[in-house]
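See structure below.
Only a single protein chain was left out; the remaining protein chains are all shown in position.
Let's look at subunit A:
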Amino acid sequence: MTRLAHLWDQSRCIACGACIAACNAANYGSATEENKTWRWLRSNIRRVEVLRGPRPMLLLVQCQHCENAPCVTVCPTGASYKDVDGLVKIKPELCIGCKYCMVACPYEARWLDERTGLPEKCMGDECLSRVSQGLLPICVEVCPAGARAFGDLDDPSSEISRRLARSRYVRLLENKGTEPKYFVVVGP
């Protein structure tokens, strides 16, 4: 089995914005139109800042590639599906634009491309293409802070498996039963 997954290390992320903007450049051709769903740039990564807590805190949120993905469950056409590599993907040719997946996602990880009427999310086309060629997703490739990793959870020698083995981490909204594969490292 292959279960590709993302790791984001909150204890290392310096909020430089490289991953967010690089996602826009690589997957959306540096497009300048607004992502109206998130009131954000056309990028698959959102920034959530917690500004009233005991200390400043940041979360970067993107598709969690859930093992038990609500977006897949609710999709009436099979356009949203979990691939054999463990990633949740979209077949645009099957999508009817009903947006059930957007509503069902507890992470609000999908946004609507109004030009095509189709939902967008991590990973974008270019990242899928890169991964298929053995390259890293662009957010991981550009990160200067060592705050990201990507790889196969079922391969104990993968970067992500090794880092998870020596880190404390959480997964977001685990109580929803989604079994997310986006690991938020909070410290060694």
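Heads up, the rule we're going with is that a contact is a pair of C-beta atoms (placed from the backbone, for glycine too) under 8 Å apart; a residue touches a chain by one contact, two chains touch by 3 or more; residues count from 1.
Rule of thumb we're sticking to: contacts and distances are computed from a predicted model.
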Chain not present in the shown complex, as UniProt names it (candidates "Anaerobic dehydrogenase, typically selenocysteine-containing", "Phenylacetic acid degradation protein PaaC", "F420H2 oxidoreductase subunit H" or "Cobalamin (Vitamin B12) biosynthesis CbiX protein"): "Anaerobic dehydrogenase, typically selenocysteine-containing"
Full-complex contact with the absent chain, from A:V74, A:C98 or A:A145: A:A145
Touching residues on subunit A - with respect to the absent chain: 10-22, 24-26, 29-30, 32, 34, 39-41, 49, 51-58, 126, 129-130, 133-136, 138, 140-142, 144-147, 149-151, 158-160, 187-188
